[in-house]
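The complex is shown incomplete by one protein chain, all other protein chains being positioned as in the whole.
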Amino acid sequence: MTPASAQTPSSAHPTRVAVLGAAGRMGAAACRAVEDADDLELVARIGRGDDLNAVAEAGAEVAIDLTVPSATADNVAWLIDHGIHAVVGTTGWSEESLEALRERLAGAEGVGVLIAPNFAIGAVLAMRFAEVAARYYDSAEIIEMHHENKLDAPSGTARHTAAAIARGRAAAGLGPVPDATEKDPDGARGAVVDGIHVHAVRQRGLVAHEVVQFGGVGEQFVLRHDSFDRISFMPGVLLGVREVASHPGLTVGLDGFMDLG
Amino acid sequence: MTPASAQTPSSAHPTRVAVLGAAGRMGAAACRAVEDADDLELVARIGRGDDLNAVAEAGAEVAIDLTVPSATADNVAWLIDHGIHAVVGTTGWSEESLEALRERLAGAEGVGVLIAPNFAIGAVLAMRFAEVAARYYDSAEIIEMHHENKLDAPSGTARHTAAAIARGRAAAGLGPVPDATEKDPDGARGAVVDGIHVHAVRQRGLVAHEVVQFGGVGEQFVLRHDSFDRISFMPGVLLGVREVASHPGLTVGLDGFMDLG
Amino acid sequence: MTPASAQTPSSAHPTRVAVLGAAGRMGAAACRAVEDADDLELVARIGRGDDLNAVAEAGAEVAIDLTVPSATADNVAWLIDHGIHAVVGTTGWSEESLEALRERLAGAEGVGVLIAPNFAIGAVLAMRFAEVAARYYDSAEIIEMHHENKLDAPSGTARHTAAAIARGRAAAGLGPVPDATEKDPDGARGAVVDGIHVHAVRQRGLVAHEVVQFGGVGEQFVLRHDSFDRISFMPGVLLGVREVASHPGLTVGLDGFMDLG
Partner (left out) sequence: MTPASAQTPSSAHPTRVAVLGAAGRMGAAACRAVEDADDLELVARIGRGDDLNAVAEAGAEVAIDLTVPSATADNVAWLIDHGIHAVVGTTGWSEESLEALRERLAGAEGVGVLIAPNFAIGAVLAMRFAEVAARYYDSAEIIEMHHENKLDAPSGTARHTAAAIARGRAAAGLGPVPDATEKDPDGARGAVVDGIHVHAVRQRGLVAHEVVQFGGVGEQFVLRHDSFDRISFMPGVLLGVREVASHPGLTVGLDGFMDLG
C-alpha cells in the first residue's frame, strides 16, 4: 500500500503517465497533480478528437481516463490492447461493460485497470468505517450537505453510505432503527434509504459534505467528510496511478487499493 | 441584569421561594436548585392537593409554578392576589388567559409574573441570535436532534427558530432561500417551516440539540445548542426567580429578563 | 440597515464606486463584487502610482481603500477633502491617526468613513454573540483552526473574541472559568488570553475557522464561523459601501453598520 502523500520512489525512474480528457476540469487538475508529483511524469495530454496513438508513442505506462461515458469503454479497450494500465474516473459502466473488460484483461497478462466512481479518499473511508461502526450502534442517521445548485437529493454518496450501514446492521443482526415518531406532518424526518434516515442540506458556500451519526445509550459516534474543492480528488487519482501496475486485472472501487484493515 | 451564575446577593436576606408542582420531575429539580443557591431559600414545597395557603404562611416572596395547564391559571391568580411574584413554566396559556392575567396585575402594584415556555437559556440565545444572523446570509437551515422516544417532528423549538429566521430575512428584504433541487423522490430536503428547511434526527443517546446553519458565498455561520440533561433548565428558572421582583407586570419569555443587546 | 444581500435600490441611480488598491487580490475581488451588484457601479480602478484625481473625475460617491498601511492615511484624507465617502479595509491605523481623521471629518459635513479591520460578517457576529452568551455560562473556550501556512498562533480574531468573552463575564460578575487541571506536562490546555483558554489547530485544507464553546450544568452552546474563501469578505465590503453615506463621521468596526440588537 502506498498512500497518496507518501513520496516513495517505487522505481529508478518516474512513472510515465498520460491523461485522457485533459481539457476538462478534472483532466486539467489531474495534469497538474501528475506534474507536481516527483515520482510521476506527464508524457501525454489527450483531448477530444486527439489520436490515442500519441499515448503509446509517448511511452505512457499508465493512463488516466477522465473522458465521457460514450468514449471511455473504447479508450480502455485500446489501452489494454497496448499493455497500458488504466485508472478510470468516468462513470456509466454497466455490469456488461465491466464483464467485457474482465474478458479482455484475461488475455492481457499483467495489465491492471481501476474503475473508481469516487476518487475522494475521505468518502471511501467514511463509507467503509460507517459499515463497521453500524454493527455496534442502535441508531444511525446521515446528513449530507451540498452547495445550493445541486439538482438531486440525497447525494449518490449518501445513498451508498446508507446501503453500507444497512449491510453492517444486517451482519450484526440489528433490526430497524428505534424511532417513536408519530406526528411529522411536514416530513422533517427526511428520506429513508435502505432503512436509514437521510437528510439533505443545501447551503450557499458549501461544496460537498457528509456527516454520519451513530447513537447508543449514553454515547454518540460521528464520521464526517468535507470536500472543500474539486482538487481533493487528486490524491485518490494519484493513489490509483501508483498502485494500478501492482494490481493486474480489474479492480472496481478505490478501496481495492487501500489498506483499510 | 443578573445572570444565572452570578452570586450577587441582591439583598441582606435570601429570597424566600415556594415551588408549586414540587413532586414532578421538573419541580423536584427546581427544589434542589433553589436549595443549592446561596441567595435563595426554599420555604414551601406544594404538591397536588396541598393547600396554597401554605405558600403565604411560609412567607414566600416568589413562587415557581411547574404544575399542569389545568391548574396553573388559578394558581397564578391566587399568587397575584397575595402579592407573591410568580415564575411560571407551565404551558397552555392562551391569549385570553394572558389578557386576564394582565388585568389582574393592573390591580396588584409591584407584582411581577414571568410566563416562560422555555427555560433553556441556550435555546433562547440561539433563537435571538438566529434572527439577527438571518439578516446577513443567503441560506439558512435547521437541524434538530433528539432522543429516539420523541413523538413529534420537528420540535417546537425548531419551529420557533424557523419563524425567527423568517422574521430576520423579511426585515432584511431577503427572498426565498436559494435551492436548485429538482429531484428529491424520498423527501431528503425535510420539512419547510416558514420557508426554512428543517431536519429532525432521532438518535438513541441524544437528549435535545439544535443546529442552525447559515451560508453565504465562501462562508458558513453555525449556532448550536445541546441540552444534555433536564437540569440545564435550572439556571433559567433561577434567573427568573432573581429578576421577577424587579419586573412588575407580565413578562412572556425568558428573554425579557436577559440582556441580549 | 441594509444587509449585504438585499437588493434594495436605495436611489434612482446606482451608487458610483471607486476601488483603491484595485490590483491586489482583495482589490480585484472588490472590483468584481461591485460590478456584480445591481445597485452599484464601478467607475474607477486605482492602482499603485495612479493619480487619485481620477476618482473625483469619475464622479465616485464612495471609495473602497484596500491599499497598504503606508498609503491609506493620505488616501482617506484626500477622499474626505473631496467629499467622497470611504470604506477602508487597510490595517495599521493608530489611535493618533484615527483622531486626526475625526478632526478632518469635523470640517467635512456629511462625509462618512468606515475603518473595518475585519470585513467578515460572520466573524463580527461571532464576536458580538460571544460577548452576550458569555454572561450566561460558567465555562467558555475558543478553538481557532487555520491552514498549515499561518505563521502566528492564536489568530487575531481569536484574541479579540477572548477579550469580548472576558468583557461579557466581567459584566455578569463571573469569576475565573472552572478548571481543576493539576497535571498538564505538555501544555494541552493551550494559550490563556484574558483568562480564556484558546486552542490553535493548523490543518492542510482549512482556510480560517473559529469555534466558541460555552458550557453550563447539563448544556453546551456553540458559535462557529467558517471562512472557506477570501470572497467571503465581499458582503461585508458591500455592506460598508451601501451604508457609509448614511453614517457621517468616523465609524470603526463593521458592527457599527449592523443591526445586532
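Odds and ends about this structure:
Note that the chains are named A, B and C in the order they appear, and that numbering of residues resets to 1 at the start of each chain.
Just so we're on the same page, contacts are C-beta pairs under 8 Å (C-beta built on N, C-alpha and C of every residue); 3 or more make two chains touch, one makes a residue touch a chain.
What you are looking at is a predicted structure, and each value in this text was computed from that prediction instead of being measured.
Shown chains touched by the hidden one, complex as a whole: A, B, C. Among A:Arg135, A:Arg167 or A:His247, the one in contact with the hidden chain is A:Arg135.
In the complete assembly, the contact with the undisplayed chain comes from A:Ala120, out of A:Leu66, A:Leu79, A:Ala120 or A:Leu250. In the complete complex, the residue from A:Pro14, A:Gly195, A:Gly216 or A:Gly253 that touches the missing chain is A:Gly216. Touching residues on subunit B toward the chain that is not drawn are 205, 207, 228, 232.
What subunit C contributes to its contact with the hidden chain is residues 137-139, 141, 143-145, 148-154, 158, 177-193, 197-206, 213-220. Across the interface with the omitted chain, subunit A contributes residues 1-8, 120-122, 125-126, 129, 132-133, 135-138, 172-174, 214, 216-232, 234-235, 258-261.
We take it that only the chains that are shown with their structure count from here on.
Two copies of one chain, subunit A and subunit B, touch each other, and the residues they use overlap strongly: the shared fraction of interface numbers exceeds half. Computed centre separation for the pair subunit B/subunit C is 33 angstrom, with centres defined by C-alpha atoms. Centre-to-centre spacing of subunit A and subunit C amounts to 40 Å, using the average Cα coordinate of each chain.
Contact with two or more other chains is made by residues 228, 232 of subunit C.
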